[in-house]
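Reviewing the structure listed below.
Missing here: one protein chain of the complex. Every other protein chain is in place.
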Amino acid sequence: MGSALETGTPSFVDRFPQEASVVKAALTSSFIALFLGAVFGLIQGLHRTDVFRFLDSQYYYTVLTAHGVLMVVSFTIFFLVGIFTWAVVRSLDRPVEDIRYTWAWYGLMVVGTLMAVVAILGGFVPSTELSADVLYTFYAPLQAHPLFYGGLAIFIIGTWLAGADWFRSWYAWKQEHPDERIPLQTFMVLTTMLMWYIATIGIAIAVVGFLLPWSLGLIESVNPLLTRTLFWFWGHPVVYFWLMPAYLLWYTVLPSISGGRLFSDPLARVVFVLFLLLSTPVGIHHQYVDPGIAEGFKLIAMTNTMFLLLPSLLTAFTVVASMEHGARQRGGSGLFGWLRALPWRNPAFTGMALAGLMFAAGGFSGMINAGMNINYLIHNTLWVPGHFHLTVGTAVALTFMAASYWLWPQLTNKPLFSRPIALTQTVVWFVGMALMSNAMHVMGLFGVPRRTAEPQYEGFEFVASFGSITELRMQLALGATLLFISTVLFVSNIALSTGSPTRTGLGQPLSKPLSPAADSPEVLDNLKLWFGIAMVLVVLAYMLPLASIVGDSGVIDRGVSAAPVMIDLLTGLNPVTAVTEAVSRLSVAIVGVVP
Amino acid sequence: MQDGRDMEEEQTVRELSHDEFDPNGTLALIAVYFVILLAMWVFMYFVEFLGNELTVVG
Partner (left out) sequence: MNIHSYEKIWLVVAILLIVGFISTVTYGATAVGIDMVDDEGGTVNASALDEDPRFSEPRVEQVGDNEYEAYVIAQQYIFNPDPIRVPANSTVTFFITSPDVIHGFEIVGTNANTMVIPGQVAKITVNFNDPGEYGIVCHEYCGSGHHTMEGSVVVQPEDEFEPGGDE
């Protein structure tokens, strides 16, 4: 073993030390966001189930805004830029063109995040004007402090510049390799970024064109349906922006970890092209029950959405087949027996496999969400967070954590602090999410709303057709607690790894696909073509709905006035009393339990 | 173990090329998934949704 250490594969940091620093910084930002997000998530899980409430309920929405933004903007996207930088540098096998530029976009993203987070946390301090209790969807005319919108804008600009960095690397590479196919990982990064450029048009117009000037008092009102529609123009493709790094890992890393090879490179390319084409012209499916949008537009959005299932269904096949290939190479046999031959003791494998399994379940609840009229049943109920904690909250989040167990040592030349803890962590996440998400789905079916601090009402009670609401609440709270514990295990395992002794040879090579890129038509690599078609589809899907919204109620609806989200000083608990009260309630609870 | 890779990860007992490999297990798993999807969809749409009160008819 000793000699293996000396002769082992050089790691990413050995080969590209400067890039490894950026990737490490991005992942670190991502993990900080994950940890803070998990703290808020736990508070929500305990508060809305009435298991433990230590904040006045009006602060619930500050917490929820922080949770939403930290998780789905900071955690996911910082991880994405880290992994994409790694993937481009690794697959092109060349350093970035200018490392100062790379640090610059990372810096912008950090500044943007800090601005938004400061504005959000200001909501806990009633004596400041700072507040952004508008949730991560920031529907106007609820109005946040300009710092919040400004931060978002800067963050998005950072991601644009990051994309430019990767395109620049590819361009430079292409000059030296004119006749080669784009390496798969770079192909995935570039198609995802093209999708992102299209998608962010919506949010850029909403934030920079309307919400920021409006919060600064430069324009008097906005059209809430218009800004909402622009939000969802971005709000659906962002889902795929979270998901694509996970897909990249499933396609290019998971097969190697399973001991096999990717089943088909061409199909992977087809899948990413389909995502580029179909991710954006679907956003109206979040507005199935919005007034002011004709049913025909909703029907078009549904058709596109349903076809967007296709690349994910294809992915399920290819990825599982690659795992099966690994299992069979490792001696697995039988129709299902090969599953036992998979490396279940490897946390990177188990985490990704469990993430994929939950994605299969989340895929199903997503199909329900996508069905235009069945949406009446679950729209804005707890079913919906039940759904996306399986998708972004597990398929993406758990894959990221699992991949970190694999990648982090290659970025630092330090082995992971503890693999058994890592393995436990992935399983605890799976169990916690199974409980929390199941409870959320079921409560949603009984009509319990999402985004509500105290979903207990005076005039009526929710009727459970099986189980009881109390039971479901406990299940949700228990799940949330396990998830929090799992997050702590993950973050501390990574943090403790910095203390591991430095080693060499930690590099993990990736296997080649069984069916290589050469098997696929060259046209797949014609990014201009796919970008053009994607733009046409978006224009077709959005031109008429936007025109009719503007036609009906204007670019700006003067009848609508801003509703700034300031905490009422009289009813608002200040944080000091809130914390004292929390401590006293906690001690009462402890005294109650200890005999 | 300490160097971040398990011994079990090294145990390739045979190499399988694309032509030698038919993902039978994958096909079986995905067939099971398909059946679950179909059954759940029918249940959710026809029992939970259409069987629920207050249909929006206009």
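Letters A and B mark the chains in the order given here, with residues in each chain numbered from 1 onward.
By our rule, a contact is a pair of C-beta atoms (placed from the backbone, for glycine too) under 8 Å apart; a residue touches a chain by one contact, two chains touch by 3 or more.
What you see is a predicted model, and the numbers here were worked out from it, not measured in a lab.
Among A:25, A:403 or A:453, only A:453 touches the chain left out of the display.
For chain A, the residues in touch with the chain missing from this view are 57-58, 60-61, 64, 133, 135, 139, 141-142, 223-225, 228, 263-264, 266-267, 287-295, 298, 302-303, 306-307, 309-310, 313-314, 317-318, 321, 367, 370-374, 376-377, 379-381, 446-447, 449-455, 457-463, 515, 519-521, 548, 552-553, 557-561, 563, 565, 567-568. The chain not shown here touches chain B at positions 18, 22-23, 26-27, 30, 34, 37-38, 41, 45, 49-50, 52-58.
We adopt the following convention: only the chains that are shown with their structure count from here on.
Each chain gets a centre from the mean of its Cα atoms; for chain A and chain B, those two points are 21 Å apart.
Chain A meets chain B in the complex at residues 1, 4-5, 8, 257, 259, 263, 316-317, 320-321, 324-325, 327-331, 334-336, 338-339, 343, 345-346, 360, 364, 367-368, 371, 373-374, 376-377, 409, 415-416, 419, 445, 503, 505-506, 508, 514-515. Within the complex, the chain B residues that touch chain A are 1-6, 8-9, 11-18, 21, 23-26, 28-30, 33, 36-37, 40-41, 44-45, 48-49, 52, 56.
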